[in-house]
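All protein chains but one are shown in place.
The chains carry the letters A, B and C, assigned in the order they are written, with residues numbered from 1 in each.
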Amino acid sequence: MSRYTSVTDSDRAAMLDAIGVDSVEALFADIPEGVRLGRALDLPPGAAEQEVFAELRRLAARNVSADDEVSFLGGGMYDHYVPALVDSIVQRSEFLTPYTPYQPEISQGGLQVMFEYQTAMSELTGLPVSNASVYEGPSAVAAAGYMAKLHNGRRRFVVSEGVHPHSRETLETTAAGWGAEIVTVALRDGATDAAALAEAIDEDTSAVFLQQPNFLGAVEDLTALSAPGREAGAVVVCACDPIALGILRPPGECGVDVAVGEGQPLGNRLDFGGPSFGFFCAGEAFLRKMPGRIAGETRDVDGKRGFVLTLQTREQHIRRERATSNICTAQALNALAGVIYMSWLGRRGLVELGELLARRTAYARETLAGLPGVSLAHERPVVREFALTLDAPVAAVVERCAAEGVNPGLPLGEDGLLVALTEQRSRADIDRLADVLGRAVAAERTGVATEVPA
Amino acid sequence: MSRYTSVTDSDRAAMLDAIGVDSVEALFADIPEGVRLGRALDLPPGAAEQEVFAELRRLAARNVSADDEVSFLGGGMYDHYVPALVDSIVQRSEFLTPYTPYQPEISQGGLQVMFEYQTAMSELTGLPVSNASVYEGPSAVAAAGYMAKLHNGRRRFVVSEGVHPHSRETLETTAAGWGAEIVTVALRDGATDAAALAEAIDEDTSAVFLQQPNFLGAVEDLTALSAPGREAGAVVVCACDPIALGILRPPGECGVDVAVGEGQPLGNRLDFGGPSFGFFCAGEAFLRKMPGRIAGETRDVDGKRGFVLTLQTREQHIRRERATSNICTAQALNALAGVIYMSWLGRRGLVELGELLARRTAYARETLAGLPGVSLAHERPVVREFALTLDAPVAAVVERCAAEGVNPGLPLGEDGLLVALTEQRSRADIDRLADVLGRAVAAERTGVATEVPA
Amino acid sequence: MSDPRTIFEVSQEGRRAFTSPETDVPERPLEELIPAALLRDEPARLPEVAEPEIVRHYVRLSNRNFHLDEGFYPLGSCTMKHNPKLHERVAALPGNSRLHPLQDPKRAQGALELMWRLQGSLAEIAGLPHVSLQPSAGSHGELAGVLLTRAYHEDRGERRHKVLTPDTAHGTNPATVTMAGYDLVKLASNQEGGIDLDDLRAKADEDVACLMLTNPNTLGLFDPNIEEIARIVHDVGATLYYDGANLNAIVGVCRPGDMGFDIVHFNLHKTFTQPHGGGGPGAGPIAVSDRIEPYLPRPQVVRRAPQNGGEPTFDLDHDRPKSIGRLRGFQGNYGVFVRSYAYIRSLGAEGLREMSETAVLNANYLLARLREKGVAEYLPVAYDRLCMHEFVLSGAPMKRDLKIKTLDLAKRLLDHGVHPPTVYFPLLVDEALLIEPTETETKETLDSFADTVAEVLREAREDPTIAQTAPHTTPVRRLDEAAAAKRPVIRQPL
Partner (left out) sequence: MSDPRTIFEVSQEGRRAFTSPETDVPERPLEELIPAALLRDEPARLPEVAEPEIVRHYVRLSNRNFHLDEGFYPLGSCTMKHNPKLHERVAALPGNSRLHPLQDPKRAQGALELMWRLQGSLAEIAGLPHVSLQPSAGSHGELAGVLLTRAYHEDRGERRHKVLTPDTAHGTNPATVTMAGYDLVKLASNQEGGIDLDDLRAKADEDVACLMLTNPNTLGLFDPNIEEIARIVHDVGATLYYDGANLNAIVGVCRPGDMGFDIVHFNLHKTFTQPHGGGGPGAGPIAVSDRIEPYLPRPQVVRRAPQNGGEPTFDLDHDRPKSIGRLRGFQGNYGVFVRSYAYIRSLGAEGLREMSETAVLNANYLLARLREKGVAEYLPVAYDRLCMHEFVLSGAPMKRDLKIKTLDLAKRLLDHGVHPPTVYFPLLVDEALLIEPTETETKETLDSFADTVAEVLREAREDPTIAQTAPHTTPVRRLDEAAAAKRPVIRQPL
């Protein structure tokens, strides 16, 4: 008996007796001899709770977390402060332990949360329809591709190089399933080349993929970039940083049909990449083609307001092979964290946060660009992330900074660096970065034969 | 408006209007000019949640916690593993945020917890009556002294030197209130000198105070030590380590009238000394003289089982100056952690834990006593804590150990060391202690002029 | 809901949640280590339950509690304000929660600095220079205060045996007086609900050691004669003690020290939002004037001047010859200090004043709102003045005209999902209801409470039996407290 099971020896005896067999073995009679394991699994023996905790503490201690260094890493996930009320609510058994709400009468909490979440995401993206969450960012981009295929039956995707590499690769992986062709459009001066994009789009184009701000942090002119796709009858998809949408013109106002993205910046932990949630919003036209769950408002037999899962063509339903998606378990708890976080920020807080980020980022960008051997990879407007070009091997520079407890950002190729900010990086932190990065670049640039710290 | 208040400007206007005054100032009209502060408090301005969190993280990081060193500190609080389920239950708003259960119909959760707690403590101590908690250990000892005075009207306390110094001092502080005389009985070979104790007790003696195991870790012969006090009509009080009671003969079976103690070892965090809880158990004779709250079982008007606070002579009650104690807010949440922890350990776990501690302690005691310059302060049987005598200045020895990440225990005087174990200190940790302590003592003993690390 | 079983009734022999770490040392028989005579014959009969059922048991029990995160909790004198979730996070930081109380101060600098800073903030708020954080709750602070008074007088060779408290005092005051070995002398209240100055003058003599006061008092009224009261008390050489339970009304507006109080206790679990935990933990730090300082409990947290130009260091000062000594083990309820310090840092000077202003605004608004709803006819305010952070209604007319007692009203409120106010306290008001909304409630919540009270009265006009037999929708209904006290069942027979 483990600490999680309760069948005592006397329980077992009574239970076998009621079943009418004389051993637990007998219950597995259907399993052919040939496929039985016939030995114990080759795994370590079980351990006490405190021993398991100690082992996991030791492992976790071998990671350099955002607590252990001043980190400017971004590239899709950002180290925003998660307010304590998010944890305390999300950890309640009432939200943590139920299954997907198949019985709405006893799941109104979770269902109303979905409805509130959908409303908030719809506000953020400026699009009327939101689902209740998909897995995460890049697979949301891929899901948008599949929805476009269902929508217009075409098999050609035009993708800006400004879309996160993980998203582009995920799109390719899944598009391979239905054999779609993928055309990539390069960036010009850090932003999507509008002319080249228009060039690439034709009447076979199923969808156009953009990102706002793009992978290099540049704010794209979505209105301009959406136009050719719409004219060609393609679905215009844009992956967005939800925090940036606090101050940027929402995609729904720019001619974008489908806005998706990584929800982690909205009150979710870094967790080394997951679990977080992906958001998926679209225009009315896509209402019945959306992947994943959607909660809808209705009334009960007494006329009381209530919420249910609606527009489902999934799982235990007929015509299952015609489902618009196979997604079942999604990321409800992470989406809950998202809507709590958005309520915490509130109407004005979201703007204040965006403004603070834009200003600190402007300060950081100017300060760093002023360092010898450091220049801007592009001069496009940015919100909270920007790309630099170093006159030194970035890998070595990063190692030098790490040795001083600073993570300067994400290396791009041989000499690029993607620097991201959150409200947790103060001016003092930025100045610290400037100091450390400046010395690191200087050292690597002049190629002084100093040992690169491992 | 702070993030915890909701009165907007328009709310305020409407509210003042309803009240019929034109400013918030006006509401404070009763306060005479002469006593008004008339300036802002000289305190720093408020800060964002993330800023407060960052500041407290910085402060906390300047403490060397039981996570940061291998610690053998005891002396009243012990670094036992607190299972995760304790935290997750204690942190539920339902337990965390209510007041004392003045309205039993909507407080059955807290009241039943008290009833279960009282049952568990009564089992542990072998005494029929337990209250629902007092502040903590030493003040529980003092409270027992006051109850003894109410019980027999005498004013003389005989206290074994084996009682924790904090308890003895707290008893003195409060006894000063009603002017009781305190006689201290010395230890012999680490345990209470039975003859001297009998000597010291007379017919004016109100109470006799013992501790099990005593401050030096020695298991006392409670049965023998209780006898003289009982014969003299004194109240026999014993402070106990609740974990040790898992294997030791319960005080109630040894002629002890009142068993009190520090509840921290039962599922409570170290918290630099509090909050924890004090337990207070006694014989039937004291039922109506107990300090603090007691929950009792009863029925509601429909005959349903329920629980209420009972036997109250406190607070909003008549004859208030005749209350048996002034305690009001106690330590309900910590007692909850205690009863959850006891349920987690369970009938057999409590014994297994005690046996594990006794065996590891025996191993540690022998190992350390084998080190050159280290000897046993006494050879009495012990459960989980024991005293050593060093042939070196203990302060310097502790500093040397600390420099190697080991906290060898609590210094006693110039050359004594009190070493405590919990299930979190493995044999490997003990061997590490032996190595570090051995070298430290050797260095300080031979008086080698090596710098003592600060 | 069916009668819930206790954890002992859930227990089944052989089940367990605990897995013991392996015995990595010689498995010697216990009797070899400890004489059998000193060992238990039988294990304590603790429950035997696996983790899943322990969790379910206590989660289900928890749902039988009403709590602050669920609804309005205007329990007078208890300051049931919101408990910020941040505080649980900072208290749980390993550097705090895993710090041993006997750690060498050298290696607990962060904790000692936090305590030192909290002492400073509380001193500024109280207007008294010296603070001890040691007392574990308000009553513990009261005891400390009276013992300090005794030490102060004895040090001056004075023997005094009386302590004065007004008839509005909270029950812990008189209880404390007795515990500290003094005789209690009660003071009458005047028409305005303050201290009757003549009665005070009459009773204030050389035998009086201390006057214990709450200001605003438990009627929610600020005593405008406070300066005169202080003069009278000090003229006879007694100390003036401030029961800080009602401090939430005046932070940043006025200070006990400036009113002439010598000793103040704080309830960190009220004004400074330590969660109540269903009856604790709390903390009851005290602030005192210079003349009381020498007697403060041991040890004190002190800051030591920087040695050789370094940082200042923090330490525990045990060397206090005139100290009354310890009131408890270790350094007090540190975990509570962390929460309250975080709260003070979050609000700052301005936020703290706004806290009190809003608390008073909310109370006066609720009072006005109840009047508007015509509640005053049956529940008149005891003293018809502006109140501070709380106010008292009398249920006497309601009892007379509607045949429902204050208790009935309280019980009927339970059916409406709000926690009733404090009832039958303070004692000098007949059928009293003491209502404290706190600053963290919204106008909408106050409005709906007023509506609810009005609705209960309306209902009672039609049919008083509904309230008389309330509550009807709670997990249990009215309980037989008399039987519980007559034949106490205070533990489970096993």
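Operating definition for what follows: a residue touches a chain if its C-beta (ideal position, glycine included) is under 8 Å from a C-beta of that chain, and two chains touch if they have at least 3 such contacts.
The shown structure was predicted, so the numbers you read here are calculated from the model rather than taken from an experiment.
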Per the touch definition above, residue among A:Ala132, A:Ile201 or A:Val260 touching the missing chain: A:Ala132
Touching residues on chain B - with respect to the absent chain: 1-6, 8-11, 46-51, 83-85, 87-88, 93
Contacts of chain C with the absent chain, listed as residue ranges: 12, 50-53, 55-56, 59-60, 63, 69-71, 82, 84-85, 440-442, 444
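Convention: only the chains that are shown with their structure count from here on.
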Centroid spacing, where centroids are CA-atom means, of chain A and chain B in whole angstrom: 47
Interface hub residues of chain B, defined as touching at least two other chains: 49, 53, 57, 67, 83, 88, 91-93, 423
Set of chain C residues in contact with two or more other chains: 15-18, 20-21, 49, 51, 55, 59, 84, 86, 88-89
